[in-house]
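Below you'll find the structure, written out as structure tokens, and then a few comments.
The other protein chains are all here in position, but one chain of the complex has been omitted.
Letters are used for the chains, namely A and B, taken in the order the chains are written, and counting of residues starts over at 1 for each.
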Amino acid sequence: MAVSVIERVRTQRPLIHHITNSVVMNFTANGLLAFGGSPIMANATQEVADVTRLSQGLLLNIGTLHEEQVKAMILAGKAANQIGIPIVFDPVGAPATRYRSDACQRILQEVTPTVIKGNAGELAHLIGLNVETQGVDSTGAADSEAIVRLVAEKYQTGAVCTGEQDVGCIDGDVFVNETGHPLLAQITGSGCLLGSLLTASLAVEGSPKEKVLATLSHYGRAAEQAAGQPDVKGPGTFIPRFVDALARGEEA
Amino acid sequence: MAVSVIERVRTQRPLIHHITNSVVMNFTANGLLAFGGSPIMANATQEVADVTRLSQGLLLNIGTLHEEQVKAMILAGKAANQIGIPIVFDPVGAPATRYRSDACQRILQEVTPTVIKGNAGELAHLIGLNVETQGVDSTGAADSEAIVRLVAEKYQTGAVCTGEQDVGCIDGDVFVNETGHPLLAQITGSGCLLGSLLTASLAVEGSPKEKVLATLSHYGRAAEQAAGQPDVKGPGTFIPRFVDALARGEEA
Partner (left out) sequence: MAVSVIERVRTQRPLIHHITNSVVMNFTANGLLAFGGSPIMANATQEVADVTRLSQGLLLNIGTLHEEQVKAMILAGKAANQIGIPIVFDPVGAPATRYRSDACQRILQEVTPTVIKGNAGELAHLIGLNVETQGVDSTGAADSEAIVRLVAEKYQTGAVCTGEQDVGCIDGDVFVNETGHPLLAQITGSGCLLGSLLTASLAVEGSPKEKVLATLSHYGRAAEQAAGQPDVKGPGTFIPRFVDALARGEEA
């Protein structure tokens, strides 16, 4: 099952429009290319709707948000909703400031994502809860399950809560992914890249739950494979091998 | 012949002002440093003309264009034309949106590049043709030759069309480069970096054709060398070795 989702991405190479934070643009583009998708990144309000209409999926990530970008996200998101392509929304740091929190609401009032993806603190914030995620992430799978159910219900979307275990809720079904590696938490942008890969998977045919689970599983296994390479000695040497592993077959 | 161009870059270390897209800034800066040039990247309209006047070359790349950046490119481009330093213009994604297409015309009406560099679809768009470049790049060298001749004539510049074979047209002479490796297409920003290296080569003494050809050849051979390293297993591990290879001598 999982093989077919990733293979479909590689065959179709869906073009994914990213409006994402400036810290992770390069890593995201290289990671998505390795995974099998095709990245395009455009922010200007004059062209974002046109770029979205050329694309097969849209990723919205608020990590380095500013006013022009909020406008661009709403324009692109509306265009994506109109033409019926999937949107993944990543509310990076939503609980950190009033500005980010409000921007999430402004975007979610006008745009309907296919999947909202974040860590427990970010998703909890979207449903009015306050979860402490600094330091050791103490949110267990049981809490994550409640959170994704509530997010999915409130926003009428799919939801994916990343963590030691990833917990998803698509069409009312809750599921857990247990692949992954601690080195993912020691590099910047690993969660942001996952959002990009999820968008690419959602852009090909198949059941949404199958596509999300296959992507989470492939992503975590790629990290495990990379971390196990004998010449990986830390986060710096992990990154290039993780990108390589994303490009490999699931059977590897 | 080729040796001397690259050696001149390494000796003179030309300072190249980049107004480029935010996806590739880091990779471009590291690649140009390895090649032998010295990167500076400034976007503020208040200072771009001053930065250009300190520089020996100017790269304009529209990959993540916005209005302030169009203004900055025109200010910097006019300053470069005034002091007579080379400009490379890279119309990334020009056919994708009306906004990009119009921005190219706005820039090219006020700025005269030394070389316009792009893939077949981008260059064809600048001369009013429509070439499909999604999927397998089916544009052969014969088509590319026609395209670079027409771009060079219309804009009174040099032109370089990248692809499986790179085809250039400088001062009416058409030439082909056949070095390169498919991994270049699996990483983000390889074409953008080439634009930066071409600017650096054009900034040192020598015939423009010789400098462009030497740079295309060195770039492609660096990719071949990097791809042939036994510890390169995919696009992730290719990147650091490609940067290393750019720093090596041409004889290597």
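In this text, a contact is a pair of C-beta atoms (placed from the backbone, for glycine too) under 8 Å apart; a residue touches a chain by one contact, two chains touch by 3 or more.
Since we're looking at a predicted model, the values are computed, not measured.
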item	value
Contacts of subunit A with the absent chain, listed as residue ranges	21-24, 26-27, 63-67, 93, 96-100, 135, 186-189, 231, 233-237, 239-240
Missing-chain contacts mapped onto subunit B	13, 22, 25-26, 29-30, 33-34, 39-44, 46-47, 50-51, 54, 68, 231, 239-248
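The working rule: only the chains that are shown with their structure count from here on.
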item	value
Averaged-CA centre spacing for the pair subunit B and subunit A, given as whole angstrom	32
